[in-house]
Every structure is written in structure tokens, then in C-alpha cells.
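A protein chain is absent from this complex, but the other protein chains hold their places.
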Amino acid sequence: MEIELISFGRISEFIPNQKIQINGIETTSGLQNYLEKTFPQLAGMKYKLALNKNLVQQESEIRNGDSIAIMPPFSGG
Amino acid sequence: MEIELISFGRISEFIPNQKIQINGIETTSGLQNYLEKTFPQLAGMKYKLALNKNLVQQESEIRNGDSIAIMPPFSGG
Amino acid sequence: MSEKKIKNIFVEGPIAPDFISTSISKHSTKTNIGGHSIFLGQVRADEIDGKLVSAIDYTAFEDVALKQMDEIREAVFAKYPLTCMHVYQSLGLVKAGEICLFVFTSSAHRKPAIDACEEVVERLKAELPIWGKEVFEDGTHQWKENK
Partner (left out) sequence: MSEKKIKNIFVEGPIAPDFISTSISKHSTKTNIGGHSIFLGQVRADEIDGKLVSAIDYTAFEDVALKQMDEIREAVFAKYPLTCMHVYQSLGLVKAGEICLFVFTSSAHRKPAIDACEEVVERLKAELPIWGKEVFEDGTHQWKENK
């Protein structure tokens, strides 16, 4: 299936926004493993995911066409 | 001896600024008794004194020519 | 005893919003500031026994108030790492809806500015000999009491 990756802050410097094909990944934690392997810089970082513009607070299912945002710690204000 | 009375807020409505002659009064608590007898409305009120522009925190001696301010609870801000 | 100039805090009449923005603007050259905390007191049109407060008329025992404020300022600067502090209190008539108190603290990080601002407001209200006379629309009045 195809999902959309959106990234912010320092993460946007090594993960550009893109559509990716993933197979055999069905949940956010599965995706997290995949992302940390594909983008090793991510592995040592703190970050949060948003699934279709909702902050991921717990394990969630991923479906074809979903958008996933990868967000480093917030620093507004 | 002569002292000067200055009053503020609601107290200024019944004790106008004035110079008074007092005899046999040597301390702020003595003066307080005198004031509450002379101006009975004062007796039931909360108020503070300032002696020569210093807030009276403890029993203080009064001398000829001193100025005494009579101040109801503050309501600035 | 060292010579010390005591800062005035009193302004005649209401504090204009433009005065506040000018005061804020002046801090743009102080680039070590990260946060400003501001408290504004505004005169309420309280209804008391069916009558509306139309203004508050402020008086103060000015010399004593400024001396007290100076002590508060020193204590607050000693307690918090502030960059600056400004305090303005109206005297005379301030109409309902107008600003009568402006407390403005700044620091490198937000917390000291926020805590200091609140402390200054609380201490000012409790310790400065200032009195507000609430004037009603019909010209009668009552003396304000701080909570």
C-alpha cells in the first residue's frame, strides 16, 4: 500500500516529504520500526507521529492512502 | 504639643486634615486611644497609622511637630 | 546612606493602550529578554444596589507608596533574575473599561517574569497606601475594598 510521509523541524532535513510503498506493515509501531531502519538518524531521536492529522497516542492501524507526520519535540512559543 | 493629622480614603470623610494640640500622649497607641474617642467612627474600623511618612509597625514615640497619617485598608490596583 | 532616586509609578488618569505598546517596543533592543509578563487592571462597571460604577477615583499617600514600591522592587529583583520591571498606577479618575494598573516584568526565560509579575501585583495591592473611590452614575460613591 501507499502512504504519505510528512516531516517537520530537524527531521525534515533528512526525511523529505514523500509517498512510500510499504508492504506487510499494518500498525504505527510497525511503521516506526520501518522508518528507523530506513532513516537511521531517526533511531536516536525523540519524535511523535500523527496519523491523518491526529496525534498518535496509542498503537493505531495504518491503511492505504494514510498520511503520517513525523514530528520532533515541539519548540513553539 | 502640636501634631499634624492627615487622613485618607473613607477616613478623610470624617477626619479632615488638621493640626491638633495633644497633651499627655507620648506614643502611637496613646494617640490611637485619643483618636478613637475623638472620632468615634474610627473605633469600629480597620486602619493603619504612618508616623512622619513611615508605616507604624510597632509602638512608637510621638514628638512635637510629628505628622500622623490615618489610613483605611488599601485598595489600589 | 546612599543617594537613591525613587522611581515614580503614578500617572494622572487612565493608562492608554498606546503607552503600553510604546513600553513594549522599547524592549526590542534588549535581546537577552525571552519573555514578558504583563498585568493590567481595568475598572469594572460593577452593579452595587442597583447602581453602576462609572469610574474609580484613585488617591494615594504618594511618598509612602513610592517608598513601599521601592522596597518591593528591590525584594523582587533580589528574588527573581529579571531584566526589567515597570509599574504604573493611575491617580484621579479612571472610567469603567479603562486601564488603572500596568505591571510589566521581563526576563530571559518565562517563569521568573510570570512569577515576579504576579508577586508585584499582589504586594502592590496589599502594601501600597492607595485608595479607590467607586463613583456611581448618579454621583454617589463608595470606597473600594481589595479582595
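Labels A, B and C are assigned to the chains in the order they are written; within every chain, residues are numbered from 1.
Here is the rule we go by: a contact is a pair of C-beta atoms (placed from the backbone, for glycine too) under 8 Å apart; a residue touches a chain by one contact, two chains touch by 3 or more.
Note that this is a predicted model, so its numbers are computed, not measured.
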{"item": "Left-out chain, listing which of the shown chains it touches", "value": "A, C"}
{"item": "Residue numbers in chain A that touch the chain omitted from display", "value": "6, 8-10, 50, 53-55, 69, 71-77"}
{"item": "Residues in chain C touching the chain absent from view", "value": "17-18, 20-22, 24-25, 27-45, 96-99, 106, 108-110, 114, 117-118, 121, 147"}
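In the analysis below, only the chains that are shown with their structure count from here on.
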{"item": "Mean-CA-position distance for chain C and chain B (Å)", "value": "27"}
{"item": "Centre-of-Cα separation between chain C and chain A, whole angstrom", "value": "49"}
